[in-house]
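Of the protein chains in this complex, all but one are displayed in their positions.
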Amino acid sequence: MTATMGTPQDTGPLVRGEVPVAGGERAARPRRYRPLISYGRWWWALPAILMVLVIHYLATAGGALYAFTDWTGIGDFDLVGLDNFRRIFEDPTMIGALENTLFLAFGFLVLTNVVGLALALALNRTLKTRYLLRVLFFTPVVLSPLAVSYVWKFIFDFRGPLNTVIGWVGLEPRVWLADPDLALWCVLVVMAWQTTGMVMVIYLAGLATVSPEVEEAAALDGAGTWQRFRYVTVPSIRPSIAIASTLMLIQGLRVFDQVMALTGGGPAGATETLATQVYKETFALSNFGFGAALALLLTLIMLVFSVLQQAATRDRN
Amino acid sequence: MFRYTRATAVREGVVWCVALLTLLPFYFLVATALKPDDELLSTSTSAPPSHPTLSNFTEVLTAGGDNNILLALLNSVIITVGSIAGLVAFGSLAAYVLARTTARWGTITFYLFLIAILLPTQLGLVPLYIGARQVGLVGSLGGMIVLYVGSLMPLAVFLYAGFFRGLPRDYEEAAALDGASPGRVFVQVVLPLMAPATGTVAILTGLIVWNDFFSALIFLGGSDNQTLPVSMYYYVGSLVSAWNKVFAIVIISMVPILAFYLFAQKKFIQGFAGGIK
């Protein structure tokens, strides 16, 4: 859990689509069925269970407890009820961070899915160099967000290549990452640049399940490109759409590395997100209680979106 | 219908243009890293180096003490390999038992793992840090491996469980009827069969561990055991204005993972697409 924070490789939430399958399969089996043969021993699972209990559940429960205190990291603390949460919603910085988080999450969701699907459609079948292109587009996914952010920080620098390029067409140089109107978009671009390849691969896997015969038949029936896409392709890749969108939404909600490395939340809080605020309140300002309340809020938001997504997927099934 | 037509050629050309644009940041990365100090300030940031030099790389690689990038590389390798080993060992065992058991606790435990995937990091981080500090796991390679193994265990169990469910029981049943103990069945029958799932688990979790910056910064920052991203972060901070040296470090940090990716690209892409099916 700790390790997965903010990394684009985080495939954690992709399991959502799988839950009902797992449950359904299990429920179908007779309850008291005892096999003649035993497959493994129950205690084989013990180390994994213990680690998850301590590192995920115990730690999270501890964190949730702090959310209702005014602990500053040293000495005693008092229970303050919902005060921390009241403070979050009264603080314009926190409201701004919440808005930025939602903007980045949904912007990221839309951008990566649209571009990723477009690339997947373009690369699907026929192109001679499609395997090479697939490898190239996927490359940024394997790199560390920190290293990628250094490169983009240079590109966005006032003396950097981007200003040189826009200078060629006669535009004034901008302070990209220090401009309150542009900085959030810059962060979004970097996030999308690094992750679109992953979405593309998810869609390519989905498109591989579309049968060429059906598409051909639709074409013979006189369906145009758009109609074929709408009525043949889209229904077949629904699972991919569900998974790619959930994955991107959750990953967008927890964005941290790119913001920290590119802007540090600036200028004047214009790119702060919930995750960077959690870090800042907890580690830089030592407001442990308040930081935990923010983290709890972020957790709740992510759970709500996961459940909504779950409901949407179930409807389609 | 799926023939290579003129339109397809145009499409191929367009996609290549998009690809080159996407890869443009790598050009700046390499061009800048090859520039000597004086050229860095005197030439345009987008121009290629007129006198390319490798001195940035030698300087960065030979830096000693706290900025020893090679030591950080070694730490990263140890932590990544150790974490993968732990995840494969404990994850496959747990997932196997959970996938095969019919007892009710199996279902409950499986959901325990699933929900854990959803819990975000931030909430548990401080208690985890304090706990790890108390038992002396902060700043050590072993502690970091335990942390990563625990953190990514739900993902590993999930991936393995999906694989074991799709694996027919025939071989295991045959071996068991021949009188093999469950341990023997696992080692001699299941273990050889689960290689593809292990590949997926190793690539997905290994990549997360290798690239992780945040928890490595909190748990290893300032120790002798810094990983590559943490070491890079501090070294870059100390280099204030020298983009050419910063990018030399960035390239050095990218080379191992890129080489591995290009070597096993099919497996990587399948891992991402396959973990999802």
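We just call them A and B in the order they show up, numbering each chain from 1.
Going forward, contacts are C-beta pairs under 8 Å (C-beta built on N, C-alpha and C of every residue); 3 or more make two chains touch, one makes a residue touch a chain.
One rule holds for everything that comes next: contacts and distances are computed from a predicted model.
A single chain of the complex does not appear, and UniProt lists its protein name as "Extracellular solute-binding protein", one of "Extracellular solute-binding protein", "Spore coat protein CotJB", "Roadblock/LC7 family protein" or "glycine dehydrogenase (aminomethyl-transferring)".
Within the set A:H56, A:R134, A:R254 or A:K280, the residue that contacts the chain not displayed is A:K280.
Screening A:F68, A:F108, A:W152 or A:W176 against the full complex identifies A:W176 as the residue touching the chain left out. Where chain B meets the missing chain, the touching residues are 37, 41, 55, 59, 63, 65-67, 129-130, 133-134, 139, 217-218, 221-224, 226, 230-231, 233-243, 245. Listed for chain A, the residues touching the missing chain in the whole complex are 72-75, 87, 91-93, 150, 153, 156-159, 173, 175-180, 260-261, 263-270, 279-280, 283-287.
Please note the rule applied: only the chains that are shown with their structure count from here on.
Chain A and chain B, compared by their mean Cα positions, are separated by 16 Å. Considering their complex, residues 1-7, 9-15, 17-19, 22-23, 25-26, 29, 31, 33-35, 37-42, 44-45, 47-49, 51-60, 62-64, 66-67, 119, 122-123, 125-129, 133-148, 150-152, 154-155, 157, 159-161, 164-165, 193, 198, 201-202, 204-205, 212, 215-216, 219, 240, 243, 254, 256-257, 275, 278-279, 282-283, 288, 291-292, 294-296, 298-299, 302-303, 306 of chain A touch chain B. For chain B in complex with chain A, the touching residues are 1-4, 8, 11-12, 14-16, 18-19, 22-23, 25-26, 28-29, 32, 44-46, 90-91, 93-94, 96-98, 100-105, 107, 109-110, 112-114, 116-128, 131, 146-155, 157-158, 161-162, 165, 169, 172-173, 176-177, 182-183, 185-186, 204, 207-215, 218, 228-229, 232-233, 236, 243, 246-247, 250, 253-254, 257-258, 261-262, 265, 268-269, 272-277.
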